[in-house]
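Complex shown without one protein chain; remaining protein chains in place.
Note that the chains are named A, B and C in the order they appear, and that numbering of residues resets to 1 at the start of each chain.
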Amino acid sequence: MAVFNKDQASHDYSHIENAFRPSHADFTYTAKYGSRDHRGGGRSSARETLARVAAGVLAQKFLAQQGIEITAYVSQVGSIHAPADYSQLDLSQVDRNIVRCPHPETAEAMIQLIEETRDKLDTIGGVVSCVVKGVPAGLGEPVFDKLHAELGKAMLSINAVKGFEYGSGFEGVSMYGSQHNDVFFTDAEGNVRTRTNHSGGIQGGISNGQDIYFKVAFKPVATILQPQTTIDQAGQEVTLQGKGRHDPCVLPRAVPIVDAMAALVLADFVLRARANRIA
Amino acid sequence: MAVFNKDQASHDYSHIENAFRPSHADFTYTAKYGSRDHRGGGRSSARETLARVAAGVLAQKFLAQQGIEITAYVSQVGSIHAPADYSQLDLSQVDRNIVRCPHPETAEAMIQLIEETRDKLDTIGGVVSCVVKGVPAGLGEPVFDKLHAELGKAMLSINAVKGFEYGSGFEGVSMYGSQHNDVFFTDAEGNVRTRTNHSGGIQGGISNGQDIYFKVAFKPVATILQPQTTIDQAGQEVTLQGKGRHDPCVLPRAVPIVDAMAALVLADFVLRARANRIA
Amino acid sequence: MAVFNKDQASHDYSHIENAFRPSHADFTYTAKYGSRDHRGGGRSSARETLARVAAGVLAQKFLAQQGIEITAYVSQVGSIHAPADYSQLDLSQVDRNIVRCPHPETAEAMIQLIEETRDKLDTIGGVVSCVVKGVPAGLGEPVFDKLHAELGKAMLSINAVKGFEYGSGFEGVSMYGSQHNDVFFTDAEGNVRTRTNHSGGIQGGISNGQDIYFKVAFKPVATILQPQTTIDQAGQEVTLQGKGRHDPCVLPRAVPIVDAMAALVLADFVLRARANRIA
Partner (left out) sequence: MAVFNKDQASHDYSHIENAFRPSHADFTYTAKYGSRDHRGGGRSSARETLARVAAGVLAQKFLAQQGIEITAYVSQVGSIHAPADYSQLDLSQVDRNIVRCPHPETAEAMIQLIEETRDKLDTIGGVVSCVVKGVPAGLGEPVFDKLHAELGKAMLSINAVKGFEYGSGFEGVSMYGSQHNDVFFTDAEGNVRTRTNHSGGIQGGISNGQDIYFKVAFKPVATILQPQTTIDQAGQEVTLQGKGRHDPCVLPRAVPIVDAMAALVLADFVLRARANRIA
């Protein structure tokens, strides 16, 4: 697969050739490599995720054949968030609105916040949630390559991500064990299931057949269309005026990237599980 | 290195030989491998982290030679948490109390909560925070092996972990870009620094020379000393009575594991950075 | 890097669409994947080595900066071989003739043999030898990733290769230890050197600073322009008439591939050695 970018505008970035933009990778790349490509953020640009999405589409086709379905959606923008329990959402509606939140009222409020943020020449962060249905029990490795550890690494490798949690996540730490434990039962079809799913579908690093769900935190976009103080490569203070094609909020664009990375991780584990199959 | 466990009590686990303990790995291991060792949790036991801590000690000695210092501590137990800003804490005091929280008043409250929880035959979760000082700019790889992605995977591979965030983390998503951006300046010694550190010492996946800090969420221990309903390997409902040597809260014991895993990740990146060094 | 093949002739291969060519990968790919691309040999074609050579050029530029110089050449075609001792050859002359053998008389005989072979509508194999000068002592890892083990794997991954040997190789097995051992001495400049070099510049898997040299055996090209009996995908006997653009001897074309693979392996080890550097 090869993608040719016909919509580049490299000269839009000449004002940052010698300046380190705040909270971008300009300084760290220079510190690491001694040089950087300032045009469009160079290699640290999220354009790089195009390759992930392209590969992820193939992985999703493969997973669909195994009955595994992945749905990511925007669950929070700024402080506005959708209902926490995804079973209250119609996940088939993710792409029905521009902000990719399947809860119409919340989507409205998110869009309004993003527009206000844009008008203030500012940016805002948010959270992408993801639900994976149809994963059989047994995916994941027992020690370092736990299923959620690989999912976490994959999500944290996406530009602008600051956090990852699955199942009960950070909120679960305040719960008592007697509340948090997921009681097993055998359903009418003879399948092993759990009455609650604080485990997020993964126990001991291995899928248990229940839904896998997790959240990914994205910081506000670092490029803002306001003047900012920073330094140039000589260490001198300069003032930068953000310009170019920049989003006030990347969350809607992050949804297919989360889908793709989840698919790539799960496809790998399906293949590893086959290798270990006893029969 | 070899460690011989002389304090094993394998027969303590005979009551779970055929039962799937709630929120343990008993069911998932059986689903994956067709068999499991029920004694002491077998391979899914956190005893496995002993090897990590032993190796981490070597990594910490190596990092100390590079001027890199790692300090993990318990920042939250249940809903009780230490001040969020670690600069208000004396990190040299971590081991001064049994709960490994360097804020004495908070430590008192945590200990009281843990004792109450134990008396209720229950368990409680918490958060370990970690601060890494002295990391030079330039550690980390640009795409998949971002420094925080590898730290996140390492932390998520520790038993009972449900979440990882670094820098501003999940709270940062509600901030505006104009608040969140870390402005660069040159200090009196000519070093590039940032006035705030919402980035958590990592930008574009590569360290920027500021402190690295992150949080790791631990769920409440799954073994509780109360009767619980579950099923056995035949799918029949049974009642389990927890017994054996179990902690009401693992957080204090998790601190050296977080230290060790952080050290192993950072030592690897120091070696990788050397390989890439231009001169 | 991307290379666009403008000289393809896919229809030239329609006669093998359903037949398994003898000693090609047609059958094994079908057995493994359930399908294969018959046009031009598909993925098993040596066209794939183009990417290796392109990457190898970059590695050779890097190695040249470290003072490391790699020279591969054709040392044998059929039973005709150049003098065994490479110090009797002028390695700068490799590209002076079409067969890439730096010994003019031998080159003449090789060319004549290849032409005769072509006239007989047959093919012939040969050996590529390779000499690497300027490798510092210390490259290679002690157990599985020995320097010669990685070189060997790299060479054996090239299409049509049947064998690899370094230093004294298969002939060395008939020697006594007292003949084979390379005696150390200190030369006039104070460098540690060996009086002979049966070790081929590698001892215990790690370079010792002497020349590295090795040989790579290539089988005769499997496509011959004569009728051959084989079977089709249904298992029925068929007669194949070879046609298309095929060399009677691939040895001269293999030289830059050997150069490239040697460079890639050595560049990796230079980077690994830097990571381990004590100072």
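Simple rule for what comes next: a residue touches a chain if its C-beta (ideal position, glycine included) is under 8 Å from a C-beta of that chain, and two chains touch if they have at least 3 such contacts.
Since the structure is predicted, the reported quantities are computational estimates derived from the model, not experimental observations.
Q: So which of the visible chains would the left-out chain be touching?
A: A, C
Q: Of the residues C:R39, C:K133, C:K219 or C:R274, I need the one that contacts the missing chain.
A: C:K219
Q: Considering the entire assembly, which residues of chain C contact the chain that has been omitted?
A: Residues in contact with the chain left out: 20, 22-25, 27-29, 31-34, 43-44, 48, 76, 78-79, 117, 120, 122-127, 137-138, 140, 142-146, 148-150, 152-154, 156-157, 159, 162-170, 172-186, 190, 192, 194, 198-200, 202-209, 215, 217-224, 226, 228-231, 235-237, 273, 276, 278.
Q: State which residues belonging to chain A touch the missing partner chain.
A: 271-272, 274-277
Operating definition for what follows: only the chains that are shown with their structure count from here on.
Q: Starting from the Cα centroid of chain B, hunt down the chain whose centroid lies farthest away.
A: Here the answer is chain C, farthest from chain B.
Q: Give me the superposition rotation angle from chain A to chain C, based on Cα atoms, as a multiple of 5 degrees.
A: Rounded to 5 degrees, the superposing rotation is 180 degrees.
Q: Taking the mean of each chain's Cα atoms, which chain ends up nearest the overall Cα mean?
A: When every chain is reduced to its C-alpha mean, the one closest to the whole-protein mean is A.
Q: Between chain A and chain B, what's the gap in Å when you average each chain's C-alpha atoms?
A: Computed from C-alpha means, the inter-chain centre distance equals 22 Å.
Q: Quick one: report the Å distance separating chain B from chain C, using the average Cα coordinate of each chain.
A: A distance of 49 Å separates the two centres.
Q: Two or more other chains touching the same residue: where does that happen in chain A?
A: Expected reply: no residues.
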